[in-house]
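Shown next, in structure tokens, is the structure this report addresses.
What you see is the complex with one protein chain gone and the rest in place.
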Amino acid sequence: MNELYQLLTGPMLWLTFFVFTFGTLYKLLSILVLTIQKEPFIMSVFSFKYGMRSILSWMTPFKPVSMKKHPVLSSVIYVFHICLFIAPLFLMAHITLLDESWGLVWPSLSDSLIDYLTLIVLACCLFYFIRRLTQKEVNYLTSQSDYILLAIVALPFFTGLMAYHQWFAYGFFLNLHILSGEIMLMAIPFTRLSHMIISPLTRAYMGSEFGEIRHAKDW
Amino acid sequence: MSAFADWDWDIGSKRIADIEALKKDYQWIEEIHVSPNGESSAVIVNIDEGEFNVCVNGTPWREEPFDKMWNLHYSPDGRLTAIVSEMGEWTMAVDGESWSNTFGYLWKPLFSNDGKTIAAAFQQEMKYGMVVNDVPWENTFGNMTCPTLSKDGTNCSATVQTVETSQAEIFEFQKGSYSVAQNGVVWDRNFVNVWNMSISNDGKAVAAEVRLNLYDYTIAVNGKPWDTIFSCVWEPIFHPDNQSVIAPVRINGKWTLAQDGKIAWGGRFVQLWSPKVLPDGKHMAAIVAPSFGKWTVAVDSVPWKTCFNEMVTDLVFNETGSRIAALGKNNGRWTVIVNGTSWNNSFNRAWTPVFSANGQYVAAKVETNGKYSIAVNDQVWSQSYDAIWGPVFSPDSTKILCCSSSNGKIDRQVIPVKTILK
Partner (left out) sequence: MSEQVNKIVDKGLDQGVINLTQERIEKAINQVLNKEAGARLKSYVETCVHCGMCSEACHVYLSKDKDPIYSPAGKVKRTLSEMIQKKGKVSPEFIREASIIASTECNLCKRCAMYCPFGIDVAYLLLLVRRICHLCGVTPLYIQDTAHSHSVTMNQMWVKDDEWIDTLQWQEEEAQAEIPNLRIPLEKEGADIMYSVIGPEPKFQAHLIYYMSVIMKAAGIDWTMPATPGWDNSDMAMYTGDNEIMGRVKRMHFDTAARLKVNRIIMGECGHAFRSVHDMGNRWLGYKLPPIPVIHAIEFYHELLSSGKIKIKDQYDKKVTLHDPCNVIRGRGLGELSRKVVNTLCSNFVEMTPNREHNYCCNAGGGVINTGPPFKNKRVLSNRIKAEQMAATGADVVISPCHNCHSGLEDIVHHYKLNMEVKFIGEIIYNHMEKPTA
């Protein structure tokens, strides 16, 4: 188990950072190249002002009509994404690891709070899962890969929870936690999780089209 | 054009008409036209319901009014033409004399360079053809578009429908039911579409844009398509020396210039049209968009560095081809660009630039806030008018002829170029 732990926190971690970083860069670059090559008009339409107007409007809770139409889902999306980032980034154990490796330190949140945030993330994942099964307009769009992606996101939080509380096999869950976290990071640039990278661009583009060219709102 | 040197080139101004004075005699008067030499002006006037005439320098064209008239034009040789209607039939009136043939409808007057040949499109009992100097085509067609007359007036061509298809017969249409009629004689091959034809200087050959099916475009010369297919093409032109045909073509989403089906330019452009062969026969120019939303002129595939963000039009050159000019529009303002250098002055509107015979000057009619003037080599004439016709340079390139209108009074003026060039 220890060897596996060394592998996961050593070479595998480097690989993860490499794949995530360069995958993200590749993704952005390929979009940029495609734009210049095939749709150069996009560059002339792009407007910082209207791009930001759109992004900020869509970040403001319940400003877009679409969010008002889906109050529960929108609330879940907000809470989920906030917890998704805060829980791993402000966990004492994670910060300690980074401190030991690279001397990077920032304030942490209490473990019990992170515990709650993790539970919230998992609850949100459960909500998504049930929604995919029961809401017919979502179910119709859902394919196997949507469930796999949901699992990829949920697994690091679930295993983290198990490992933290040392329920059942601690070593197994710890390693699985690290591995699943690494899988999630590596999956981001190459799956629909890439909306993390691309959605600000698509939002800003649509915001620019609506603001600069169409003189209309897009929310 | 021999008469051109014989025009009155004496410096000075003379009144040719007082249009304002006409207004009290007629219900309304229409747009003013001025003859090429500036010696006469003409305007369609309405006398009463269904009674029209033309006043030339204030005098009625003929005693008997027409029922209806429109499309007043001076032929390049100075003859005045209008499309006129009498007793429900349409014909062409030239200097007040109606053609002997009459038609169900007549439109699109065309003139040869010397003005001796006058042609127009006609419709007679829902059949279409061209009439040239009062001689109508013997063959007529179910539909006709793109009427074209050669510079020498010997070849009058148009796109014609050769196969009657009923409405919404889309698959029949896609087999091809359009062709070109040259002086009424149809090419022996049909196409899905035929557009924008060009006729060689000797009047013998016709080149046109054709669509072979819904997707394949090429150029056809005298009915024979190029071997190469493109995803789109624009208007072809004939090389003045060797009868080869040059046209903009689209490959993989970008435009370039092709000659006889082979790619002639190395450059690839977002857009390319209005190709020209310069008088030496060696160089070619065209209006291009080197990148999206940027417009300029390219000479031999190399775009000028100065670009305009809205539009470039009216590509012209001097007699030797050493100087090339065009109109460019930036942020709603028009200006003139000459050999890659844009004028500093810009205008609400500008008209086609004209070169002096020696190539030293380029002039254009320009408009600022509803007043018209003339600019030469980026200097604007201090005078401005309600309207201007011209400018035309004198054969020795020292004077400019124009007609101007102020308060309805039309004046013919010859001024030294130096007047504008301060």
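In this document, chain identifiers A and B correspond to the written order of the chains, with residue numbering beginning at 1 in each.
Definition applied: a residue touches a chain if its C-beta (ideal position, glycine included) is under 8 Å from a C-beta of that chain, and two chains touch if they have at least 3 such contacts.
Owing to the predicted nature of the structure, the values given are computational and were not obtained by experimental measurement.
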Candidates B:43, B:206, B:257 or B:289 - the one touching the absent chain: B:289
Selected residue (touches chain absent from view) among A:6, A:21 or A:66: A:66
Residues from subunit A at the interface with the omitted partner, ascending: 30-32, 34-35, 37-39, 41-42, 44-45, 54, 58, 64-66, 69-70, 73, 77, 135-143, 146, 192, 194-195, 198-199, 201-203, 205-207, 210, 213-219
Hidden partner interface residues of subunit B, rising order: 27-28, 30-31, 46, 49, 68, 70-71, 105, 107-108, 121, 123, 128, 143-145, 161, 167-168, 170-171, 173-174, 178, 192-193, 195, 211, 214-215, 217, 231-232, 250, 252-253, 270-271, 273, 289, 292-293, 295, 309-311, 313, 329, 332, 348-349, 351, 367, 387
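Following the convention adopted for this analysis, only the chains that are shown with their structure count from here on.
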Centroid distance [mean C-alpha coordinates] between subunit B and subunit A, Å: 61
Residues of subunit B touching subunit A in the complex: 253, 270, 291-293
Residue ranges of subunit A in contact with subunit B within the complex: 38, 40-41, 43-44
